[in-house]
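For this view, one protein chain was removed and the others were kept in their places.
Per-chain numbering from 1; labels A, B and C assigned in written order.
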Amino acid sequence: MPIARVHRLAASGPDDASGLEAAIQAGAIDPGGILAIFGKTEGNGCVNDFSRGFATQSLSLALARHIGPERAAEVCYVMSGGTEGAMSPHWTVFERVEGDGLAGPALAIGRVHTAALPAEALGRLGQVDQVAEAVRAAMRQAAIEDPEDVHFVQIKCPLLTNRRIGEAEARGVTVAVRDTLKSMGLSRGASSLGVAVALGEVPRSAVSDVVIGRDFSLWSARASASAGVELSHHEVVVLGRSAAWSGLITIDHAVMADAIDIEPVRAALARVGLPADGQLDPRQRSHLVALLAKAEASPDGELRGERHTMLDDSDISSTRHARAYVAGALGGLVGRSMIYVSGGAEHQGPPGGGPVAVIVER
Amino acid sequence: MPIARVHRLAASGPDDASGLEAAIQAGAIDPGGILAIFGKTEGNGCVNDFSRGFATQSLSLALARHIGPERAAEVCYVMSGGTEGAMSPHWTVFERVEGDGLAGPALAIGRVHTAALPAEALGRLGQVDQVAEAVRAAMRQAAIEDPEDVHFVQIKCPLLTNRRIGEAEARGVTVAVRDTLKSMGLSRGASSLGVAVALGEVPRSAVSDVVIGRDFSLWSARASASAGVELSHHEVVVLGRSAAWSGLITIDHAVMADAIDIEPVRAALARVGLPADGQLDPRQRSHLVALLAKAEASPDGELRGERHTMLDDSDISSTRHARAYVAGALGGLVGRSMIYVSGGAEHQGPPGGGPVAVIVER
Amino acid sequence: MPIARVHRLAASGPDDASGLEAAIQAGAIDPGGILAIFGKTEGNGCVNDFSRGFATQSLSLALARHIGPERAAEVCYVMSGGTEGAMSPHWTVFERVEGDGLAGPALAIGRVHTAALPAEALGRLGQVDQVAEAVRAAMRQAAIEDPEDVHFVQIKCPLLTNRRIGEAEARGVTVAVRDTLKSMGLSRGASSLGVAVALGEVPRSAVSDVVIGRDFSLWSARASASAGVELSHHEVVVLGRSAAWSGLITIDHAVMADAIDIEPVRAALARVGLPADGQLDPRQRSHLVALLAKAEASPDGELRGERHTMLDDSDISSTRHARAYVAGALGGLVGRSMIYVSGGAEHQGPPGGGPVAVIVER
Partner (left out) sequence: MPIARVHRLAASGPDDASGLEAAIQAGAIDPGGILAIFGKTEGNGCVNDFSRGFATQSLSLALARHIGPERAAEVCYVMSGGTEGAMSPHWTVFERVEGDGLAGPALAIGRVHTAALPAEALGRLGQVDQVAEAVRAAMRQAAIEDPEDVHFVQIKCPLLTNRRIGEAEARGVTVAVRDTLKSMGLSRGASSLGVAVALGEVPRSAVSDVVIGRDFSLWSARASASAGVELSHHEVVVLGRSAAWSGLITIDHAVMADAIDIEPVRAALARVGLPADGQLDPRQRSHLVALLAKAEASPDGELRGERHTMLDDSDISSTRHARAYVAGALGGLVGRSMIYVSGGAEHQGPPGGGPVAVIVER
């Protein structure tokens, strides 16, 4: 019977695989069981963020020394750039082992790599469908039947660079957008609608090229997408609860309606055994294995009726502002800064808000 | 008997005096009674932030139309740049009117402009002493005798530019630092130690040129200093409680030990009548007239033992990171984003933390 | 008979009108004769650049003390943000005096303020037509009949902010673009096509909403447009040669085909009396009263077949990169850094290149 194990490891830099190596040496992690590694890396989280690719290369090299390059390549590396504010760079390692753990339902994990996405499909229906299919496959792998049991779907999706745009146009096709930073948002948006379709949150018939990146009334409560220059396909990781899995780890989720809407997260923490009026106390914190959240600047330029300046700032991308701010709001709630807040929440939760998953050890 | 009134006005840009104008026209503010205006303006909050000077010029022009340029110049304009995250640009207008309000002790306000600070005194004992003297004078003006009744001292202090350094060196003197961004920190630090000396938090004998900007075990729990290129002297505003004042407004303060240490602020809110387990509810929020806080990246590079990257980021100043993050933590507590978080907390609260004042209408 | 005089004044900050004041006091400038002031101010040159508005407010306040606020408001203030690299912040004051100068043709100046541009017209034909009409009016004012005698048309045009977009959408109209930084490019582009239409460089029939910001084969060799948050109308200044004007000052122009194409500028300098094989020598430099240029990152991501990274950089806007780089190329040619290089050259010169004007004292 599968058991999910989740390990949070500090990273001293994008290429720091020493924590992973130490955990393998100590027998705490079986490298052959690793399904996915989520990373918060300290780049700008935007187009020219090489910390993500550097991390992926470094972690896969480290794993390859133990399990060979082919199996190391099967792991889903989901690197999310940007540790603004006091967010602490770290890796979250998702491992599947066999054994008899505490009876479930417990955390269940499925992961899929898609084929490469042609540049002209990015931000369009082709991407939605490719991701939806991958989510369904990952659910099967995780032994999750009911979409209601899915609590988070993490996607790593590609973006357009000037070069990729040029190659596409040389082939005679058009791309959805020529602005490379904007392409990150479209890619996240289309991927998230793919999740929403797979989970039954949005009917497939409601999605068209026109609504992607525009009609934000369509969203998933459980999608989290992160774009990066370091891949041209998708990595899809489904996290949920399944009675076919056992062990100490469980998961729940919440949706923040805006950047400081922390009360739904407080409620989710209470549901999985960590109730707190104020900030989580040190003992509770030690049970919080991972907090995964999405953040974005509300597109109407306001938060609860008061103007913010994130979208008019030409020095700092709004995604960087939003990550710092939401990481502060959630840090104030849970009392620690080693959490995973990813920027750009197009079609991921309501405009200006976003989904949050909490993973705890019971 | 004096009554302190405090008005929070949204600003659509650094030069937006329309809210002030409207309040004057509506009779809500008596321009002749304005003692100080604190502003959060949307520049970078660092050396080349012209939003602060633009705001000061625009607000004083607006006031001059009502009370003449001379009296408009007597107002303390304390512009703090940087509205990172969803912090909302706004003005907080402090007004003194005469009348019979709700019996005190109530909010009491004193304000002093110092003489210009020579460039060579910046970040040194000369600045400490000039500020300490000004704080004492402002306390007398506010009719506050016991330093314990002072809950916040807001300082606007100068910085060094390349030009000012050159002029000083041409006069044959040396400056404390030649890095202009660093000069902001030293100026904030020396000003804050001036507050600490005046309030009896640090003995004068413990302060020397050597400890300024270095020995952060010396700090004030109530100082808040903000440096700017737009002035060469200090503006000093003392906020406290005095039985000689009346009215609905009161104040208290807390000290955050680190960037997510929000529980002391929750306690201060409770002490002034706004108790809340989770986030303040909408009715409570409407009583919170102002929240004034300091933020900084902890100088040891860690928050609760976990690494942050703010001090190694060469793209975004650590003060910008810290403002966004702390504004998020406090926004999560109070449920709104129109708060005043100022960056750079040298000798203002413990390293990595900072003082917070809450001003509420009873 | 009119004489054009051009004064270049160093600025120690966006609000530094002391050089202007000193020149007026010394009788070198007649404040009543000032037609326009071009400024390079030290903001980011993008959406949230308040150095431009601060400069306009400060210079117009200084002039108002001499000629009253109404006549001060008639001056065209064209503030271009961004002094990247070693570009030196300065004001270029264009003055018209009456007298008998050296027989012309000499520099002739015309200037027009348009009405406010509705947000929905920005980046569309409405803006093209409004600007074209203004250029024709300014030519008449300058006594220039032949469009060939126009050597530079400087436009200051508005941009969209989140607030302006919201107001337009509340009126039920759509805007050309919702990205505020992008709106600067569209506004510059439409303005420049307005110049091209007025000067006969592009037929009116070739311009439609679709080509603006897209078909860069349409361009003006003499347009220079700079967008700013500080105005909602256009300022249009036509610079050319006219036999109806006299005096020592003349003008010519060149078009750079790319960011390092300095040889056409060298040729233009030679035509107006400053021939040089290498860098201008100190005596020649003293005759160069102004150099006005446009710069942009080539939209295909390459310079002479070699990749540049300006369009994939999410930390620094490509306009900032391009200004620094082109200012270096032109600084290497003319031997000084107090030149006016403005970013964003949509429809201003060929893609990746831009127009350059040289104004010299004979």
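Basically, a residue touches a chain if its C-beta (ideal position, glycine included) is under 8 Å from a C-beta of that chain, and two chains touch if they have at least 3 such contacts.
Fair warning: this is a prediction, and the values are worked out from it, not measured in the lab.
Taking every chain of the complex into account, the absent chain touches A, B, C.
Touching the missing chain, out of A:2, A:31, A:53 or A:350, is residue A:53. One of B:127, B:180 or B:279 touches the chain omitted from the figure, and that residue is B:180. Which of B:46, B:86, B:196 or B:303 touches the hidden chain is settled by the complete complex: it is B:46. For subunit C, the residues touching the chain absent from view are 10, 12, 42, 44, 83-90, 259-260, 262-263, 266, 277-279, 297-298, 303-304, 306-310, 312-313, 315-316, 320-322, 324-333, 335-338. In the full complex, subunit B touches the omitted chain through residues 44, 46-49, 161-163, 166, 179-182, 300-301, 307, 309, 311-315, 317. Of the residues in subunit A, those that touch the hidden partner chain are 12-15, 42-43, 48, 50-51, 53-54, 57-58, 61, 163, 229, 315.
Following the convention adopted for this analysis, only the chains that are shown with their structure count from here on.
Shared numbers divided by all numbers used gives the overlap of an interface; between subunit A and subunit C this overlap exceeds half, so the copies present the same residues. Inter-chain centre distance (subunit B to subunit C, centres taken as mean C-alpha positions): 40 Å.
Note: centroid distance subunit A to subunit B, computed from Cα atoms, is 38 Å.
Chain contacts: subunit C has residues 48, 163, 315 touching two or more partner chains.
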